[in-house]
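Omission of a single protein chain aside, the complex is shown with its protein chains in their original locations.
The block that comes next holds chain A.
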Amino acid sequence: MKDTEGYVTADGRQIGGTLMEMRNITLRFGGVVAIQDISFDIHEGEVRAIIGPNGAGKSSMLNVISGFYTPSEGEVWYQGAKRPPMKPYEVARQGVARTFQNIALFEGMTVLDNVMTGRLTHMNAGVVSQALWWGKARNEEMENREKVERVIDFLEIQNIRKTPVGRLPYGLKKRVELARALAAEPSLLLLDEPMAGMNVEEKEDMSRFILDVNDEFGTTICLIEHDMGVVMDLSDRVVVMDYGKKIGDGTPDEVRNNQDVIDAYLGVPH
């Protein structure tokens, strides 16, 4: 059902066909137009960035993709099919996992339990069998635990497994949130400003993890960033937004040399 061919990146990775496509998306809040007629696609296996100054509408776009907002106009296509309006939990069950700009974790629960909730989209055993701890539920719990431990090792947070998330410093919380999203084994991973508010070292760690995730699991990633420098090394293709409009789309090099983009970032009035 892929309607487009893949491509080969500058560093020689083979990218697949279209996984998700936004067609002429417009999103209004009363009089405010947060997104104005934007189209772009995300290919399987690539790291796709959405950048733009604060208030450009990036988070709104991510919320449309993850089902938190329903677009006023336009269509969302996913895995070759037009997606009907869906609730966030339904989108999640289609394999779309996400993190939030202002960290949304379960503060009263341990790191391990937080990451375990990432496996909820893979829950098959019914409530009754879970309540009675029957065979199926039990096997599923073991299987989930195994996968979650692997994610925890991967993101190097073994030593805080049993710590309640509320007690962790900001940088680690961001990592736990990534772990929870990863535990879902998503087809599409959405990251809203994964590096915001971090110090240089933490940013480097996070960049490395994002690249490793894409590399090792082949996970398709769409990430948002307002700081242009950070994402250029990370991403294969970049969408640039400003005041709800798309002003650029292409490889980091193409975008960097786009006059509209330069103007937007230098704050040229428009």
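In this text, contacts are C-beta pairs under 8 Å (C-beta built on N, C-alpha and C of every residue); 3 or more make two chains touch, one makes a residue touch a chain; residues count from 1.
Keep this in mind: contacts and distances are computed from a predicted model.
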Per UniProt, the name of the complex member that is left out, chosen from "4Fe-4S dicluster domain-containing protein", "Coenzyme F420-reducing hydrogenase, gamma subunit", "Branched-chain amino acid ABC transporter permease" or "tRNA modification GTPase MnmE": "Branched-chain amino acid ABC transporter permease"
Omitted-chain contact residue, chosen from A:Val76, A:Met116, A:Ile160 or A:Leu188: A:Met116
Selected residue (touches chain absent from view) among A:Ser66, A:Thr219 or A:Ser235: A:Ser66
Positions on chain A where the hidden chain makes contact: 66, 68, 87-89, 92-93, 97-98, 100, 104-109, 113, 116-121, 123, 125, 127, 130-131, 133, 137, 140-141, 144, 166, 180, 184
